[in-house]
Every structure is written in C-alpha cells, then in structure tokens.
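Here the complex is missing one protein chain, while the rest keep their positions.
Letters A and B name the chains as they come in the text, with residue numbers starting at 1 for each one.
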Amino acid sequence: MTTNGPGAGPMHKTVEAGVTLAIALFGVIVIIGSVKAGINWGAEGPRAGFFPFYVGITIVLASAINLRNALREHDRGLFAEWGQLRQVMSVVVPTAIYVGAMPFTGLYLASMIFIAWFMRWLGKYNWLTVAAIAIGMPVVTYFIFERWFLVPLPKGPVEEWLGL
Amino acid sequence: MEELANLFHGFAVALQPFNIMVMILGIVLGVVIGVLPGLGGANGVAILLPLTFSMSPTSAIIMLSCIYWGALFGGAITSILFNIPGEPWSVATTFDGYPMAQQGKAGEALTAAFTSSFVGALFAVIMITLVAPLVASFALQFGPAEKFAVYFLAFCSFVGLSKEPPFKTIAAMMIGFALAAVGLDSITGQLRLTFGVTELLNGFDFLIAVIGLFGIGEILLTMEEGLAFRGGNAKINLRVVLQTWKELPAYWMTSLRSCLIGCWMGITPAGATPASFMSYGIAKRVAKRGNNFGKGEIEGVVAPETAAHAAGTAALLPMLSLGVPGSPTAAVLLGGLLIWGLQPGPMLFVEQKEFVWGLIASMYLGNLVGLIVVLTCVPIFAAILRVPFSIIAPLILVLCAIGAYSVHSSTFDVVLMLVFGVLGYLLKKCNYPLAPLVLAIVLGDKAEEAFRQSLLGSQGSLGVFFSNALVSSIMILGLIALFWTAIQEGYTRLRTRLA
Partner (left out) sequence: MYRSILSIAFSAAAALGASSIAASAAWEPVRPVEFIVPAGTGGGADQMARTIQGIVTKHNLMKQPLVVINKSGGAGGEGFLDVKASQNNPHKIIITLSNLFTTPLATGIPFNWKDLTPVAMLALDEFVLWVNAEKPYKNVKDYVDALKQASPGSMKMGGTGSKQEDQIITVGIEKASGAKFTYIPYKGGGEVAVQLVGNHVDSTVNNPIEAIAQWRGGKLRPLCVFDGKPMAYDEPIADGKAWKDIPTCKSQGLDMEYLMLRGIFMAPKATKDQVAYYIDLFNKVRATPDWQEFMKSGAFNTTFMTGDDYAKWVETEEKRHQVLMKEAGFLAPSN
C-alpha cells in the first residue's frame, strides 16, 4: 500500500501474482469438474457442464492477462508491512481456531473464549468487563436463537451436560 | 370507487387495537431478524409462522407482513454500519452506505435508506391498490425467455461500472458464476463441480460468501490499518434525520425511476435483487455526481433501497393474485396463506375481501409504523460505531459465524465463511472488484436456469430471445446498457478530437 512506512514487507507484485495464479488454478478445477459433468450440447440443450466449462476457460484466460499485467508493472510498492500483516493474522489465526473448534466444543463455549481472548489481548480491558461481555453475549444469543426463534446452534459436551 | 370503500374498511380492520399491537410486535421482531445475519426475512417468517396459527388469518398475515417490512428495514442497518448485507438486495446498499458510515455519516445513510425504503414500498402499495388486476395479467406474460432477458438486463446495467481493470472485473464475475454453478444442476438434476464432497451439495450460498467477502474482509482491512472503525464521530441525535430529509427531495428523479424499476421487477417476478442492482447501475450512469458513486454518495443509497423495497412490496401482488411468490419470503407467506385455508389466486380478491384489503391497509400502516420505529432508533444504531473496535469486532465475528451456520445448519459453512473472508481481503487489496462476483453468485444460476429453460422450450433455437415484442425490447435495453459506457466514451473521445 504505502512505500514510505518504516517497515519491510512482501512486494505487492509478488502477492498479486500469487493471487492471480490461485484464481487460475480455481479456473482449472472448474474446467475439470465441468468436463466430468459433460460439456457438450445434448438433445435437451446444453448439458450440466456446458456453462461452467466456458466460465472456467474465461477465468484461466483472464488470469493469464492479469498475470502478465501484474508482472509487467514497475510498481515496487509493498503489499503491506510485516507489522500490519501480523495484525491481520492476529485475527485470522484465532478465528480459524474458533471456527475449527466449534464442531467439538459447540458454539457457546468457543464464542466465550474467543471474545474474552480478543478483548483481553487486543483491547487490554480489565477482567470484569471481559467476563461481562464474553459471557453475556452468548447467553443473550442463546435466548434469542434457541428460545425465541427456535434455531438450534451447534452445542458441545458442556451444553449436553447442562441439559440445554 | 368500490376499491376505496374496501380499503377504508381494511383500515378499520388493521386499526383494531389488537392488530396495531401485532403490527408493532411484527416490526420489532422483523428488525431484529433483519439485523442478525443468517436469519433473514424468509427464514424469520418461516420460523415465526407456526406462532401465528392461533390468530385470525387477518391478524396473522398482518404480523407476518410486518415482520417482512421490519426485516427489509433491518437489512440496511448492518449493510451500512458494518458492510455486511444480510439479504441479497442489501448488497448494493453497501456500495455507498458503508463509505458514508466510514466518513461519519452513518446517521445520514441510515435515514436515507429507511426513508427510501418507505417511499419505495408506499409507491408499490399505491400501485397494488389501484391497478392490481391489470398488473397481475402482465406477470403472466413472463415465461423463461422473458425472465432471462430481465437477468440479462440486470447484469448489463451493472457491469462495466467498476473502475478496476476490466480483466479483473471479468475474472471476479466468472469466479462468481463458477461458485453459483456448484451443486445440483436444476435442469438435468445432476450434480456438478462437487467432486464427491457431500458438503458441497448445497453449493455456495450467497450469504456465506457475502458475510466472508464483505464483513470479515472488512474487519481484516481494519486490522491492517490499526484498530479503529473510522465512523466513530457519527452524529448521534435525531436532528440528523431532519437534516437528511431536507436533502432527499433533490433526488426525486432517482426515487421515481427506482420505484418504477422496483415495481416492474417485483411483479414479473424477478425479485428485489436484480431491481436493486439495476437501479444502482442506472443511477450511477444517469446521475450528475455518478462518478462519485461508491465513495459515499447519498443518491447511491437512495437508488437501490427504493427499488428493493418497491420490488419487495410489489412481489406480494403476484403472490396474492396468482399464487406465485415473487421472493423467498413471499413463498413462505404463501405457505402460510394455504395453511390458514386461504387460496391465493384469481378468486382471493373476490372471495376474501376483508382479508385482502386488511392486508393492503396493513401495508400502508405497517410501513409507516416501521419507518417511525427505525427512524427513532437511528441515533442508537449510529452509536454502535462508537463502541471500541476490540469489543465490537469479536462480537461481529461471532454473529457472522452464527449467521453462516444458521443458513444450512452446517459448521462447514462457517469454515467457508472464514475462507471467503481471507479471499475478500486479498482480492480487495489486489484491486479485484467484489460486487460483480457477488452479483454473479446471486443471479448466476437463476440466469443460467432461465436461459436453458428457454432453449428447452424453443428446441435449441436462440431466436426465442427475440421472438416477441416484450422479450426483444428487454434484450435491446440490456444491450444498450452494456455498451453505454463505450457509447459515452466514444462520444466524448469524438468531441475532444474535434475540439
């Protein structure tokens, strides 16, 4: 983004090339899947894979052009500084753990820990505030979703034990 | 004027104290449903449907339609404040609504959105009151070819708008089409692009993609820039409502155009989503400050909101008079009507006068009540942005996770949401436009379906898209919209060369 910052970081060009390649790869997967589903024009009009096939081809072609444009650019700017990326990862990693733990711990317990971690670690709030919000929000959620709207959310052993 | 007499009778029914209470309850529940991502209008109405079985049909439908209005109003709130559209038709509202909130104009954006919704809905209700039977027969003209033409027009009036490199726009849109194609192909009844993964049977739901791309992606961008919402200085008093109202009449042309687009889309019934995108696209081309769209232009909030709500309201007309729902929520309401023993269709307006006119009267009153309720809450909503980021961010993340889960009751979707979040962050940083991607996810499979239904009917002949006056004129409109930028550019280039 900005070049005048003090820190170092990955080049914008490199990241953009990576993203473009990933999109192209996605295009290839789409093409393979379409071929499996049948891409020709059957007796009843186009078959299931007809449209996705051309969509996949277009993705690959557009990515090729985007890649060429990205590599040609003389922009020596940074994608982001390492410090900024660390900030981003400090959300992505815990969220990934949160999401990954949800099927086992249930939503409520995972949410409590996640909110508490976030507030304590990044916000440096005192434990009382942290506890009030981290426990209060899932409890309110429980009543709104499970009791009023009757939408069951994932539950784990704790909820089972409480008989909820 | 027998209709007017009926309408006044309807007002008398809707104004019974019990019904007014039901109305307010419905609006409040609806706003809550609209704000919580994942619940949404259709789910919310479906969930609350059984609760209304013990009421009279008229009270029940008043309550459910008020939930519907409330959800429509509520959907705009998260779009503007957090860039998280809860419903497909709120996506276009984020384009200018969220930048406005970032500039500290959340109150203005919310007021504009709510007021426009009201205007759109009111326009549609007046239309329903006056020309219901006429309009119903228009809806019958729409077969698959006409429907495809409408989707085509929606895409055309929207693409070519973004300032990003054209091949990135194409790549983004195609990613959307590919994601929309995953799952069951509705024409052949065959699975495609699932690679044997059972979680992919449902394909990629719009809501999960949008919560990730827009909502989580935005939180990641905010993290990168240091921990603060930029909208902290939002004005939080009711005066902002009056100030915004002074500005709004200047956009009467946009409002009127959006109302007409919305009514048309609602009746056909293509629905509110194409209406909002189409209306935004056209407003951007036609408006004086069109180049400023996407940077926080109030007109960019007015256009999609007006159209979406005109469409959402008008969608109830084909439901009542033909029994064909114009939106997912209307489909659930339709189920409700059948359960109460009311048969929507040509005879409903003749046999169930009290019910029909009570409902129409409640549309007037429900929208008015809804507007008052949400407008008085504008300062409260705007104040949410003052909550420190490190408190609000984990709460938003948890609500996003709940929203993603409740779409299909699947934890796999929550994982997908996070993947879309990281993707949204990367794509946005690399200058890929997200709007065409989302538009393609929402409308891609519907457009493909209509296209192939048309070809089945015409036995493979593409001529079906120009086979009658109606479908040809929509297709031509679409082509004009598609090449509008090129036409304009060519014109300016010609002028500068001559000068």
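In this text, a residue touches a chain if its C-beta (ideal position, glycine included) is under 8 Å from a C-beta of that chain, and two chains touch if they have at least 3 such contacts.
Quantities reported herein were computed from a predicted structural model and do not represent experimental measurements.
Asks: Of the residues listed, B:Trp89, B:Phe142, B:Phe177 or B:Phe465, which one is in contact with the missing chain?
Replies: B:Phe142
Asks: Can you tell me which of B:Gln243, B:Gln459 or B:Ser473 touches the chain that was removed from the display?
Replies: From the options B:Gln243, B:Gln459 or B:Ser473, the contact with the absent chain belongs to B:Gln459.
Asks: Could you please point out the chain A residues that touch the chain left off the display?
Replies: 44, 139, 146, 150-152, 161-164
Asks: What is the set of chain B residues that contact the non-displayed chain in the whole complex?
Replies: Considering the whole complex, chain B reaches the absent chain at 42-43, 46-47, 49-51, 53-54, 139-144, 183-191, 194, 198, 201-203, 318, 322-325, 328, 331-332, 334-335, 338-339, 341, 343-348, 408-409, 449, 453, 456-457, 459.
The definition used in the following text is that only the chains that are shown with their structure count from here on.
Asks: For chain A versus chain B, what separation do you get between their C-alpha means, in angstrom?
Replies: 24
Asks: Residue numbers of chain B touching chain A in their complex, please.
Replies: Listed in rising order, the residues of chain B that touch chain A are 32-33, 36, 39, 43-44, 47-48, 165, 167-168, 170-171, 174-175, 177-178, 181, 185, 187-188, 190-195, 216, 219-220, 223-227, 388-391, 393-395, 397-398, 401-402, 405-406, 409, 411, 414-415, 417-418, 421-422, 425-427, 429-430, 432, 448, 452, 455-456, 460.
Asks: With touch defined as at the start, can you tell me which chain A residues reach chain B in the complex?
Replies: 1, 15-16, 19-20, 23, 26-27, 30, 33-34, 36-38, 41, 44-49, 51-52, 55-56, 58-59, 62-63, 65-66, 69, 79-80, 84-85, 87-88, 90-92, 95-96, 98-100, 102-103, 107, 111, 114-115, 117-119, 122-123, 125, 133, 137-138, 141, 144-145, 149-154
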